[in-house]
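Only a single protein chain was left out; the remaining protein chains are all shown in position.
Let's turn to subunit A:
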Amino acid sequence: MRKWTKTSEFYVAIIILVLFVAIGSQNGAFFSSANMFDLIRSSIVPGIFVICTMMVIISGGIDVSFPAIATFSMFSATKIILMLDLDLPVFVAFLLAGIIGLGLGLINGLLIAYFKLPTLIVTLGTSSMFSGFLLTFVGSRQISNLPPALEQFGKTPFIKFTTDAGITVGLPMSVLITAAVIVIVAIMMKYTMIGRGIYALGGDPVSAERIGFNTKFLQCFVYGFVGFLAGIAGMIQTTMMRSSNPVDLLGTELLIIAAVVLGGVRITGGHGTVIGALLGLLLIVTIQNSLILVGIPSYWQRFVIGALILVGTGVAAYQIKRSSSKRSSILT
């Protein structure tokens, strides 16, 4: 019991509860089914991103290139399907985007595993390169008319009902993909050798190697897998927005990383849970989507979002400071 209340997940959950009560007391509409479904809808794409970022941070790295990979994959996949002009099932579109993302993720992985370059530098560089390549060689013009299968998928609801107020509330099918990704990664991190290896790698790469993990493979796996997931998340964004925009998603990485760190995933690696990361996301999405409900004017909304990033990254910086001071105390 004492151990359970000491986890950061517990504290984030309490903050979220307090936040829910505070917002709900200001505006009862917060607890309406429409609002709850809107919160889930807003988390579909960021949900996958949070899972990606969590894996990378646990492995001891940091990835800021996932929005660029997602955008690259979704836009080129949409373009390829439009060019082929075949009525392909929607599954192919997701697979194609995933494979493109996998390829880009592996570029990150290889640079990090074999050249031992710092992960932040690599992903900052590749992020800009991917995005630049996309806009220069693939295209820069928003696609408003999607292939019919994708358009149809975007319009197909998973749940749909009409409230008393006459609003249609619903969730798109893609919510199932996000749910599946969360479950698969949660199982992988907890019960498989690869998951254990990722924790070990983030905890201490040298020890991980000594006890027999192939760290190069693990790093390539993490970045490749994250690229794959990012590609799929990009495709979800396309179907949800019913258009493919090559500059979408870029710039979302800071809030995602802040969410993951707020959720108790240690920026120094080796520690963190799927539940924690999701709680962190819930916290940020709730704040982002409730400022109007509470009646905070536009200028203040900026301030609040900025403060969120500051707190999220501040916690991260504090962790680094604490862990490095601990480390040096062992040495001396």
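Everything below uses one rule, namely that a residue touches a chain if its C-beta (ideal position, glycine included) is under 8 Å from a C-beta of that chain, and two chains touch if they have at least 3 such contacts; residues count from 1.
Going forward, contacts and distances are computed from a predicted model.
Only one of "Autoinducer 2 ABC transporter substrate-binding protein", "LysR family transcriptional regulator", "Cytochrome c biogenesis heme-transporting ATPase CcmA" or "Formate hydrogenlyase" fits the UniProt record of the hidden chain, and that name is "Autoinducer 2 ABC transporter substrate-binding protein". Annotation: of A:P246, A:G264 or A:G312, A:P246 touches the absent chain (contact as defined above).
Per the touch definition above, the residue from A:V92, A:L124 or A:L293 contacting the chain not shown is A:L293. Along subunit A, the points of touch with the absent chain fall at residues 27, 29-30, 32, 34-35, 38, 42, 114-117, 131-132, 135, 140-142, 144, 162, 165-170, 237, 240-243, 245-248, 250-251, 288-290, 292-293, 295, 298-299, 301-302.
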